[in-house]
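Other chains of the complex are left out, but the ones given are in their true place.
In this document, chain identifiers A, B and C correspond to the written order of the chains, with residue numbering beginning at 1 in each.
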Amino acid sequence: MNRVPDEGLILVPGNSLITETPEEGRALALTIARHTIHNIQPDLDVLKGGRPNYSTSPDSLIHAAQVVSLEFQTIAAANNYWRE
Amino acid sequence: MNRVPDEGLILVPGNSLITETPEEGRALALTIARHTIHNIQPDLDVLKGGRPNYSTSPDSLIHAAQVVSLEFQTIAAANNYWRE
Amino acid sequence: MNRVPDEGLILVPGNSLITETPEEGRALALTIARHTIHNIQPDLDVLKGGRPNYSTSPDSLIHAAQVVSLEFQTIAAANNYWRE
């Protein structure tokens, strides 16, 4: 099996939900969502094989965005919404 | 690849969840949802090619609205619901 | 294009999440959900063309109700659940 590299399997990169800015928090949300999928399916060839399907399907893209929004809810709360 | 312009790839435009009004907060929710999709699929031609499908499908529109509602939950909480 | 009237495109009618009663809050949730869809698809003819499909499909109706429930979560929190 052509396995996802170890760093792509870390569930919470940096082992923290705290970020300096909303932009970084959102990027973390995207990464956490991706790494979860890597853990469920760690075979890079399968992941790459599926990408042309979901990445060109509006419904799949909307669903992927939904997962990011849920991760971001958690991260934003963790950072008290980066209120000053 | 005909790439989404850089500004369409910013995850949290303005790098803040704080807005003056609910209307602006809602607009931000829509933008954040769209930009997430741009980051997952940055090819403008693919995005435009898919639009006729999802934008005329009630189920896809409902799903897109669901993502906006989740983003808005976060933004509304960040702004203490714009209570006076 | 036969465009949704301007008032149907306002994202948060009244520009506030605060309502007097739960009933009004729920009505606002329905309106906000609808106006979101209007913003994503502002062509009235397309919207009306799709209505016979989703409004007679139980699965689509359940999904639409789900979006309303998410909007209502936000509005109810904004109003401290109208506790006396």
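Keep this in mind: a residue touches a chain if its C-beta (ideal position, glycine included) is under 8 Å from a C-beta of that chain, and two chains touch if they have at least 3 such contacts.
Since the model is a prediction, treat every value here as computed from it, not as a measurement.
Assembly remark, whole complex in this entry with 3 chains visible in place, copy number of the identical chain is 6.
One rule holds in what follows: only the chains that are shown with their structure count from here on.
Chain contacts here run in a simple line, from one end chain through to the other with no loop closing.
Chain B is reached from chain A by a rotation of 60°, derived from superposing Cα atoms (nearest 5). The central chain here, found by comparing per-chain C-alpha centres with the mean of all protein C-alpha atoms, is B.
Annotation: 17 Å between the Cα-based centres of chain A and chain B.
Once the centre of each chain is set as its mean CA position, chain A and chain C turn out to be 29 Å apart. Across the assembly, chain C contributes no residue in contact with two or more other chains.
Every residue of chain B that touches chain C in the complex is listed here, in rising order: 21-23, 25-27, 30, 55-59, 61-66, 68-70, 72-73, 76-77, 81-83. Note for the complex: chain B touches chain A at residues 10-12, 15-18, 32-33, 36-37, 39-41, 46, 49-51, 53-54, 59-60, 63-64, 66-67, 70-71, 73-74, 77-78.
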